[in-house]
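Every protein chain except one is present and positioned as in the full complex.
Up next, chain A:
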Amino acid sequence: MAIECLVLGAGQEIGKSCVVVTINGKRIMFDCGMHMGYQDRRRYPDFSLISKTRDFDNALDCIIITHFHLDHVGALPYFTEVCGYRGPIYMTYPTKALAPLMLEDYRKVMVDQRGEEEQFTSAHIAECMKKVIAVDLKQSVQVDKDLQIRAYYAGHVLGAAMFYAKVGDSAMVYTGDYNMTPDRHLGAAQIDRLQLDLLITESTYAGTIRDSKYAREREFLKAVHKCVAGGGKVLIPTFALGRAQELCILLDDYWERMKLKVPIYFSAGLTIQANMYYKMLISWTSQKVKETYATHNAFDFKNVRNFDRSLIDAPSPCVLFATPGMISGGFSLEVFKRWAPDEMNLVTLPGYCVAGTIGHKLMSGKPTKIDLDKDTQIDVRCQIHQLSFSPHTDAKGIMDLVKFLSPKHVILVHGEKPKMATLKQRIQSELGIQCYDPANKDSVCVPSTHFVKAGASNAFIRSCLNPNFKFSKSSLEDKSDSGSQGMKSMPWLQISDDRVGEGILVLEKNKKTKVVHQDELLHMLGEQKHEIQFAYCCPVHIEKLEQTETTDLIPTNDKLSASDKSSVIKKLLVKLSSELSEANIHDFGEHIQLESFHVSICLKDNCPYRITDSLQSKSEAAFFCCSWSEADEKLARRIISIMENCNLT
């Protein structure tokens, strides 16, 4: 069987994330987003591709929403309430708590301010959210008998998660948006090393490698400070959640340090209320923020208050957070119209703006005039500061994640076409992993891993459980070069799990295929093991060996006392140790062992293994009987040549 991946949105673009994956017969919709850049039907994924008959309940087994951004959840109320999907929907607790705020905010902008026909109502949002099943991180959720899902921390925004899905032997991860470096309030993405057939990853910054975040944060703070110090007003268009809280932590902290008294406003009661959610969900933030819960919750902002419309034209400086983020309408647009013509003022822009929004226009070049519509033109004289820090991973982070997970296949979504193509090349050439970047409405099919079943004997399993030292070495390499902080701590547990299994597969007529340990095989066959050994009785020069005695070349029993024997062996040991410094030589007194190579003094007068023709010439020699098995043939020959060429004194 194969895994089929139908891209309904975010294919070679950013917006309306929606991928429908069929994995071993189970069909999962990952994300159900809307596109901010379109006002027509293109704003939603084309759901008709899922089911021509629009029987979505039977066509899908579940929906998984990764986080509360509208490009990931924006179409959900429409899909459930208007299109009628009634199946299970999964998201994390914070996403379930915060998504309705985002949706409601968007609905208001759409209807109240833009005067559009509404796609869904407040009641729709509430109804839709009732169908959502909230999950905790790492919670293993059994959607049905065969489908298991699990959420992993993704950073990005509060509650953002990567989702793992497994059906039978096939497994995949859909990342949603993620961040591999911690920010002001969130930790870095964290995931276990999983056995994956497919990884679907975002690629917003497929072509960017970012430097230190702190320098860019300082730039932002400096720009804001300069503006308010000069009596100007700062407009920070953001969405209600996520970036607003991150910037607020940043500003609140800066305000405290610099003892600034300039007011920081939130445009709607909404965002202040959002902080309430953030306070309760503090365990989903970074370690540093989390630790503050008992004393001072980091989301209790000291300098933040509600904004009143009448303050728009007040002369005093202020900082204002207003929605929506890309100045696509709503209050941020209203304020922008009033503040943009004054060069004392400052407008910040998010790192990414969808085409068609004012934000996008401001980003492209430095326009002095912006045409809002046919009749309205805005003079833009204010300062523009583009925020260059982003809650998305950069290309290095994506590569790190792909390398860490080492899936069989990668699909890139949520990015810009040319950059995705470059990243795709890198993943294929550098990591040797098949990679795809499908466009919307494309479908990608990748094979899934298949297994044949066999019974296994306990002895086989036990023999496999012995730790494999080779592996622990390679895991260290993994640790050092997976650059992101979130992953460094992870591979440890896995070490004990990955072992070399070696056994014998037995296929007997009319019986189940079975894997046994090799010792068991002989038992099954009623046979005895036949050992093949090599032996060689090796002459070694010994300088001071009882020279006064006979010319007899063979040191016999009576000539070598026990102490002599051990001293000769000791000498050989010293010799071998110096020549084979890396080898693991065991000294047993009477004999020396090196892997399977065994050497002891030969006491026989006529040892059958004394093969060598040249032994007559060796007048002052002791004989050492050596034996070894085939596996150590190379080593044995090396030792023998050392012995034959040495002089023990």
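Note that in this section a contact is a pair of C-beta atoms (placed from the backbone, for glycine too) under 8 Å apart; a residue touches a chain by one contact, two chains touch by 3 or more; residues count from 1.
FYI, contacts and distances are computed from a predicted model.
Asker: Write down which listed name, "DNA 5'-3' helicase", "Beta-Casp domain-containing protein", "Distal membrane-arm assembly complex protein 2" or "DNA-directed RNA polymerases I and III subunit RPAC2", is the UniProt protein name of the chain that is not shown.
Answerer: Hidden chain identified via UniProt as "Beta-Casp domain-containing protein".
Asker: Would you indicate which residue among A:A123, A:I209, A:L505 or A:V574 is in contact with the undisplayed chain?
Answerer: Checking the options A:A123, A:I209, A:L505 or A:V574, the one contacting the hidden chain is A:L505.
Asker: From the list A:L8, A:V515 or A:I601, pick the residue that touches the absent chain.
Answerer: A:V515
Asker: Residues of chain A in contact with the chain that isn't shown?
Answerer: 93, 96-97, 100, 129, 134, 136-142, 144-146, 148, 169, 195, 273, 276-277, 279-283, 293-294, 297, 449-458, 460-461, 464-465, 493, 496-509, 515, 518, 521-522, 525, 527-537, 608-609, 611-613, 627, 630-631, 633, 637
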